[in-house]
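To keep things clear, I will list the structure first and then write my remarks on it.
Removed: one protein chain of the complex. Kept in place: all other protein chains.
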Amino acid sequence: MDMGVRERIAKRAAQELIDGMVVNLGIGIPSLIPNFLPEERRIIFQAENGILGIGKSPKKGEEDAHLCNAGGYPITVVEGASYFDSATAFAMIRKGLIDVTVLGGLQVSERGDLANWMVPGKRVPGVGGAMELAQKTKKVIVVMSHVNKDGEPKIVQQCSLPLTAWRCVDLIITDMAVIEVTDEGLLLKEVMAPYDVEDVISCTAARLKMASAIKRIE
Amino acid sequence: MDMGVRERIAKRAAQELIDGMVVNLGIGIPSLIPNFLPEERRIIFQAENGILGIGKSPKKGEEDAHLCNAGGYPITVVEGASYFDSATAFAMIRKGLIDVTVLGGLQVSERGDLANWMVPGKRVPGVGGAMELAQKTKKVIVVMSHVNKDGEPKIVQQCSLPLTAWRCVDLIITDMAVIEVTDEGLLLKEVMAPYDVEDVISCTAARLKMASAIKRIE
Amino acid sequence: MTMVSNEYGKIITIEQAVEMIDDGCSLMVGGFGGIGSPPSLLQAIIDKGVQQITLICNDTAFPHIGVGPLVAQGRIKKAVVSHIGSNPIAGQLLHEGKMEVEFSPQGILIERIRAGGAGLGGILVDIGVGHEWLAKGKPTVDIDGNRYLLERPLTADISLVYAKKADPFGNLIYDKSARNTNPLVAMAGRITIAEVEEIVPLGELDPEEIVTPGIFVTYIVQSNGVDWKWIWE
Partner (left out) sequence: MTMVSNEYGKIITIEQAVEMIDDGCSLMVGGFGGIGSPPSLLQAIIDKGVQQITLICNDTAFPHIGVGPLVAQGRIKKAVVSHIGSNPIAGQLLHEGKMEVEFSPQGILIERIRAGGAGLGGILVDIGVGHEWLAKGKPTVDIDGNRYLLERPLTADISLVYAKKADPFGNLIYDKSARNTNPLVAMAGRITIAEVEEIVPLGELDPEEIVTPGIFVTYIVQSNGVDWKWIWE
C-alpha cells in the first residue's frame, strides 16, 4: 500500500470517532488517524504505556524522548492529560472504559474473529496489548489492506492464522470497503473508489450481505 | 493497667527498635513507643493507611485531619516520607519489607500463635491489618498485660480464642516479663520489678524455660 | 465559587448525586477510620433515607464519623469490612443479628477492591489460609506445594470517594493520608462519584501528580466540608 491508501483508510476511520470518546490507537495505520480529525473534535486518546490525553505530534526538534506513545513515537499531551503506570492503563482497558480501539489486522473472520499477532513459522511478534484491547473495548475497528501481499483475501470465513480474540471486531475498514460485523454476518456498507461491489466480493473470502444503500467513497 | 505500666511496656519495646529498621506499630500500647526512642535513633515508621516516615505527634492545635496514623490520630512526617494508597501499604507488608511490627494481644501460645481479633460471643472487632502484619513481618513483638481483667494468664499452652496467625510471635513484652518465643518454646529473659520469676511462672499458663541469666528491669 | 466550565458534564450537585443512590444498592466508600470519606455525600444519603445498603469500606469508622452514622442509623444490611472495632454500634448490630458483616483482612480487602477495578477475576493469597473464620467457604488452590485462598473481586453499584482537587474531566489528587483507600475505590464502582474540596480548571493539575485519572470518575461534586468532630479533637 502506498501512503495515499494508508491515509485514505485512516481518514475514513477518523469518521468513526465522535466527541468525548476515549480511544486507543494501535501502531501503523491507526496512528495516522489523528491527522484526519477536525480541529474541534475532542477525542481522548489513551496509550497503554500510561498516558490519557494524547495531543498532536510535536514539531520536529521539539520531541521529548520521555513522552512517547506505545509505539515509541513522540507525542504531546492536551490539557487534562495524566501519566500513570501501565498496570493502570490496562486496568482501564480490562474494565471496559475504552470506547473505541483501532487495530491492524492479518485476518478477520465473518463472525469477527481477529488474527493479528503471528504467522506460524514466519513472524511471531507477540500479542502485545492487542488481545486485551480486542477483547475488552466497546467497539473494535480493524483497519487493514483488503488482501495480503500475495493477493489473498484477509477477510475470511474462518481465520487460518492464530487468533488474537474471538468475536471481537465490530467494523472493518480497508482500502476497498467498509464492512460491519453483525450478528447475521458481514455487511458491506461502503465501497472505496476506484473499486466497485464486484471487486470487493471477489477479494473477500467470506459471505457479504449488502447494505440497503451501499455508499461510494471517492 | 495504669498509664505507668503501659509506658513501661512501651519503653522496653522501644529498645527492640534499632537504627534503620522499618517498623509498623499497632494501636494502643504500641503507639506509645515513639515517646521512648532516643532522639538520634532513626526508625522508619510505616502505617497501613498509606504513610512511610511517620514523625513525632504534632503539637496541640497543629493537627492536620488528613495526616493521621492507622488508628486515626494525628501525626507528622519526617524528611523522606511518602504517601501512597493502602494497597501499596499492604504490598510492602506482604512482600516482607517490614522489619518489626509491635501488636497488642489477647493470647499468645507457647509456640507463638497469636489471638488478638475476637472474643466469640462478646467482641468481634475484626482482624484489620493484624493478620497480614503478624504473618509477614520479619519480627513480631506482642505487647500486652500478662494477665487479663479476670486475672487469667494470656500466655497459654494453646490459645482458646480464635487465632490471628500461627507461629508468628517472636517476642512477648508484658508488665511482668520479656519472653522470647524459640523453637524450643518460651524463654524467660527478663522480669520487670516488682515481680520476680515465681510471680511470672504462676501467672503464665505455658511452660517457661529460663534464660541463663535473667535480667531484672527496675 | 469556581469559574470552571463543565465541558465533560461530570460536575453535578449533591442532590443529583444522591438521586442515583437507592435502597438496596451496593455502595463502596473510600476512607480509613473515617479519614478520607466524603462527608457531604454520606450526609445526603442519610437525609434521603436510603436503607438496606451493602457497604464495602475499609472499616465502619466511628459512630459519628465517616460511614459510622450510616451504620449507627441501621441503614446497612451487610458490611464488607476489615474491622468494626472503632464503632461499638456496629458490634451491637452484628450481635443482635441486625447487620451482616463479612470480614476480610485489610490488605486483602483492598486488593479485592483493586481486582474489581482492574478487571481481574480474582486473586490468590496466602493470608488466612486454613483460618477457622476467615477462610470459611473460600475455595483453595494448591500450587507448587503451597495452598492459597481464592479471593473474589469487589465492585459496587456506586463508589464514593473524597479528594482534594478535581478538574472537570475528573482527574483527582488526594491530601496526605486521606488518600488511603480512595484511589482503589475510585476504580471499582460501576459509577464513581468524587466529592472534592476544590474543582480546578482543566490543565491546572500537573499530569505527573494526578493519582486517579479522570476516566475512572463518572461524576464530581463540590464538598461542603467535614461537619463531624475528629476523635482527637
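We call the chains A, B and C, going by the order they appear; numbering starts again at 1 in every chain.
Throughout what follows, a residue touches a chain if its C-beta (ideal position, glycine included) is under 8 Å from a C-beta of that chain, and two chains touch if they have at least 3 such contacts.
None of these values were measured; they are calculated from a predicted model.
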Hey, which of A:Pro38, A:Gly126, A:Gly151 or A:Pro194 is the one touching the hidden chain?
A:Gly126
Which residue of B:Gly4, B:Gly61 or B:Gly80 touches the chain not shown here:
B:Gly80
Hidden partner chain, residues of chain A it touches
47-51, 63-74, 83-87, 89-91, 93-94, 117-118, 123-129, 131-132, 135-136, 162-163
For chain C, which positions touch the chain that isn't shown here?
111, 115, 118, 120-126, 139, 141, 143, 146, 148, 150, 152, 173, 176, 207-209
If you put the missing chain back, which residues of chain B would it touch?
20, 22, 44, 46, 52-53, 77, 79-84, 87-88, 90-97, 136
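The working rule: only the chains that are shown with their structure count from here on.
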Taking each chain's centre as the mean of its CA atoms, chain B sits from chain C at a distance in Å of 29
Report the inter-centroid distance (CA atoms only) between chain A and chain C in whole Å.
36
Give me the residues of chain A that touch two or more other chains.
none
Among all residues of chain C, which ones touch two or more of the remaining chains?
none
